[in-house]
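Below: the structure, in structure tokens.
Omission of a single protein chain aside, the complex is shown with its protein chains in their original locations.
As written, the chains take the letters A, B and C, and residue 1 is the first residue of each chain.
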Amino acid sequence: MKAVVYKGPYEVAVENVPDPRIEGPLDAVIRITSANICGSDLHPYEGRVEFESGMVFGHENMGIVEEVGAGVDRIKVGDRVSVPFNLACGTCRNCNQGFTSACLRANPSGQPGAGFGYPAMGPYWGGQAELLRVPWADFNLLKLPEGTEHELDYTMLSDIFPTGYHGTEMAKVAPGKTVAVFGAGPVGLMAAHSAYLRGAAQVFVVDHQKDRLALAEKYGATSVDAGEVDVVEAIMDATGGFGVDSGVEAVGYQAHDPAGNEHPALVMDNLVSVVRATGAIGVVGVYNPVDPDAATEEAKDGRIAFDFGTAFTKGLSIGTGQCPVKAYNRELRDLITQGRATPGDIVSHELPLDDAVRGFDQFDKRVDGWTKVVLHPSH
Amino acid sequence: MKAVVYKGPYEVAVENVPDPRIEGPLDAVIRITSANICGSDLHPYEGRVEFESGMVFGHENMGIVEEVGAGVDRIKVGDRVSVPFNLACGTCRNCNQGFTSACLRANPSGQPGAGFGYPAMGPYWGGQAELLRVPWADFNLLKLPEGTEHELDYTMLSDIFPTGYHGTEMAKVAPGKTVAVFGAGPVGLMAAHSAYLRGAAQVFVVDHQKDRLALAEKYGATSVDAGEVDVVEAIMDATGGFGVDSGVEAVGYQAHDPAGNEHPALVMDNLVSVVRATGAIGVVGVYNPVDPDAATEEAKDGRIAFDFGTAFTKGLSIGTGQCPVKAYNRELRDLITQGRATPGDIVSHELPLDDAVRGFDQFDKRVDGWTKVVLHPSH
Amino acid sequence: MKAVVYKGPYEVAVENVPDPRIEGPLDAVIRITSANICGSDLHPYEGRVEFESGMVFGHENMGIVEEVGAGVDRIKVGDRVSVPFNLACGTCRNCNQGFTSACLRANPSGQPGAGFGYPAMGPYWGGQAELLRVPWADFNLLKLPEGTEHELDYTMLSDIFPTGYHGTEMAKVAPGKTVAVFGAGPVGLMAAHSAYLRGAAQVFVVDHQKDRLALAEKYGATSVDAGEVDVVEAIMDATGGFGVDSGVEAVGYQAHDPAGNEHPALVMDNLVSVVRATGAIGVVGVYNPVDPDAATEEAKDGRIAFDFGTAFTKGLSIGTGQCPVKAYNRELRDLITQGRATPGDIVSHELPLDDAVRGFDQFDKRVDGWTKVVLHPSH
Partner (left out) sequence: MKAVVYKGPYEVAVENVPDPRIEGPLDAVIRITSANICGSDLHPYEGRVEFESGMVFGHENMGIVEEVGAGVDRIKVGDRVSVPFNLACGTCRNCNQGFTSACLRANPSGQPGAGFGYPAMGPYWGGQAELLRVPWADFNLLKLPEGTEHELDYTMLSDIFPTGYHGTEMAKVAPGKTVAVFGAGPVGLMAAHSAYLRGAAQVFVVDHQKDRLALAEKYGATSVDAGEVDVVEAIMDATGGFGVDSGVEAVGYQAHDPAGNEHPALVMDNLVSVVRATGAIGVVGVYNPVDPDAATEEAKDGRIAFDFGTAFTKGLSIGTGQCPVKAYNRELRDLITQGRATPGDIVSHELPLDDAVRGFDQFDKRVDGWTKVVLHPSH
């Protein structure tokens, strides 16, 4: 089959690789209809995070079940399914408690948490390919309504829609609350959309890219252009000096000013400033324990020197980490099916698999208008 | 009346000051029977935090109601009451939501949160004195069973017992969970006691002072002597390499190694190491936005460069801040009354008010056996 | 002043009564701009529940603060405010825990829970009048944006909007869930509106009055006409035989079939049938301990013989009781202010106080199109 293969920094290729096949009784093989390029794919793409040459990319996957193992009886061949980016065994202690993002058995390295086509998440090939093997298929796969409707919406269920939603969950967004989302990339936009789905009264979205801010406004948010205003001042003014109830960090370790200079603590500091005393922050932007190219010595070891003293004085709570997709994807699917959620509105480009190289290149360069790329290996 | 008055770094005095009196219709005046010296009293005492000369110390107070204002009708003269260290109006937005620790109206500075006899918490005199004025008395005061029974237990309800409990609440301690408490000072001991009251299966308490560790064991905890073992290794070994479900930070900004050298990120780093992936940390040890005497340049501005990258990778949640005492003191009182909680077991010294100077001195020097001092201005 | 006074079954009058005045330091007097007639006003109006002759009606009140007592300092003269229907002291054990609906001190009868102008809720005159006295004003009153905007929306904050919302809270409505609301009276409509504000994927509303069902559809709900279809069958079919996650009871003890015959267990039985195994039911329709005119002997003593055996087998949870308005009204206010909630859409008639008699009569007869009546004593 054809697949997007990692070759080295800034180099991917669409190549022929062996077809995946059923390896155990709980496996399924999926024919991929949509596989998105994720912002976090750019971390290894840019060489910022180590990735094994030859690995197949892709953790935002959906498709049609092609084959199932002998022990699979919930999922059937022909089912249209979404594949959560985090792969989980379904029977360990963390899976039992809903923390599929920290499955204790799926990652052979022994580190909690596994996934597809992504550094440090185990040996599992990704889905930017014609076919994808999914272990523990009955546990992991989410059934979708048959047909082809809402393809661009449902394809967001594998990662960024639940991930944005997870940010709002950790930030304790609830009806009538005010929210500040930092970062208007795909995850930040999904956080803004999710915040309104959860009943937020007002959502601010901070970024300095105008195409992304325009999308945020399409979801009903109030945009705050970091290139034009003092972000903290703008949000404090707009909330009568009180601040917002909830903050979402959707930027991560590469936080930088509009001039492009990285300041690892910048977004956390801003969040500590704009979130009200006793408020909550949800961090879904990625921070890494090791980041050799970081802007400060401390940040190379994962140390982010943000204003913890003020956080304590305000009594803030901070939730962090990868989204356990299964905790949310069923309900988000139903919102799409009922026409109440439209995460696919952020898609700017649909490409055949053969165009993946161009997709990575343009998305990585943040070319204006390239907000989200969906690959269609099989259609 | 006589009161403990702040004169300057390392200098307090027991002096005559004017009696407090009813100033508004919602005030009460309390005759203090017990007022404890708190570890956080040592912050201004040591000059580490600015405090106004002439202020009366004391935010851990209980006593008998002496007089009430015209609008007080729940609390009666003669009631035996505990006074939460955080003073709250009872009618603002934060009080409405139970965040009495961040009352929006009680502190004339406009900063959320007020209290008695403590820097930056407003102009309210403390209770290391014969009498104490308590505004919004009907809202703030907790009634205790009449008489003198359980005095040393009930006196812990004003601050450290709820504060330790708050740490376990933010750390999501629940039946069958494992817990690591860093710091075996009075708050850490109360956290350990609280963890068991909430049903913890096992509680580790880390410190390097043997008298304190002995008290931790008295509450059923497993002591970890930081002066003798590698703390992280010891806890990981004792949990089969899994780590603990919950961690409580009961040390604060002056975290130091057994040799006495401060490392502002030390305790947070250890917690990030020993708390399991997806676990929770409750921070009740105090961190300040400004700390001119801190060990690092960043920490002088409240910046604590702990390993946030690993915290994110593990998906930890971190709750911080002062305890809203009213959220817990009623239930903790009832546990004392029923004989199920014995927070007073940590008291090492009961002194008359006149001995307060010696109490501060010995407690500040962490003289062996001086774990908790209770002053009895009126008995 | 003029006020709507209860004279006896089916008889109210607009009469001159003495002006209320400040009686204690925590009182305020409000000049009423809007006072709604509530469905539960019809219980005493119809003589089904005992009410004292001479009492002033009205527990859905808003207006402008006219005067405040000496101890009131949060609320100011001139503030535009909403008055929660349940009156609460703000300092008792239940108020401390947010259960203002069960205040232990406000009702002189000693029964938990007090309110305005309503049987068994204490001696407090209602607000279908020019002026209203509100005790514990700082605690009870909710400030509204000044001016006259959104008057019909904000006036729903005193009772039915929070009450409908409370039904969805007890029914555990959350993003992506399906909901069945029984009863399309004002409270049921607010429950449907609230369910969508909380992110429900689909909301069914059951009634047999077409004007009300039309309003339900206006809020986005799927109407189920009990006069035309088998309600249980219709909902089970629409959910693929699975049932709904959440059910809201917004009918109460006078549940009847389309022919008008009362069956006290009818709505609860239907809810037990249509709510999925492990689902939740929120009961905001009123059931009374004593109901001499009930259709069955048991129901006269408050006994409702619904299918508890099936409820147990399905593992359902059932929340009941009056709404603690303060738990929700601030956030719902902010949703109105931001234009995201429009509870006032249900108002069919705005009348001057002098027309109150006609308002009661037409609303009680459920004359087509009389869905909700708002009186404007002062405008």
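Here is the rule we use: a residue touches a chain if its C-beta (ideal position, glycine included) is under 8 Å from a C-beta of that chain, and two chains touch if they have at least 3 such contacts.
In this text the structure is predicted, and so the values were computed from the model without any measurement.
**Student:** Of the residues C:Tyr6, C:Phe51, C:Phe85 or C:Phe99, I need the one that contacts the missing chain.
**Tutor:** The one listed residue touching the chain not shown is C:Phe99.
**Student:** Which of A:Ala13, A:Ala70, A:Val229 or A:Val367 sits in contact with the chain that's absent?
**Tutor:** A:Ala70
**Student:** Among A:Thr91, A:Ser109 or A:Thr148, exactly one should touch the missing chain; which is it?
**Tutor:** A:Thr91
**Student:** Just one of B:Arg31, B:Arg93, B:Arg330 or B:His349 touches the chain that is missing; which is it?
**Tutor:** The missing chain is touched by B:Arg330.
**Student:** For chain B, which positions touch the chain that isn't shown here?
**Tutor:** 165, 174-178, 194, 197-199, 201-202, 330-335, 337-338, 340
**Student:** Suppose we count only contacts with the excluded chain; which residues of chain C make the list?
**Tutor:** Chain C touches the missing chain through residues 94, 97, 99, 101-102, 112-113, 170, 253, 265, 268, 277-278, 283, 286-291, 298, 301-322.
**Student:** Would you write out the residues of chain A that touch the absent chain, in ascending order?
**Tutor:** 24-26, 70-71, 74, 89-93, 96, 98, 105, 138-139, 326, 330
Definition applied: only the chains that are shown with their structure count from here on.
**Student:** Taking the mean of the CA coordinates per chain, how far is chain A from chain C in Å?
**Tutor:** Chain centres of chain A and chain C, defined by C-alpha means, are spaced 42 Å apart.
**Student:** When the centre of a chain is set as the mean of its C-alpha atoms, what distance in Å lies between chain B and chain C?
**Tutor:** Roughly 43 Å separates the two chain centres.
**Student:** Would you pick out the residues of chain C that each touch at least 2 other chains?
**Tutor:** 330
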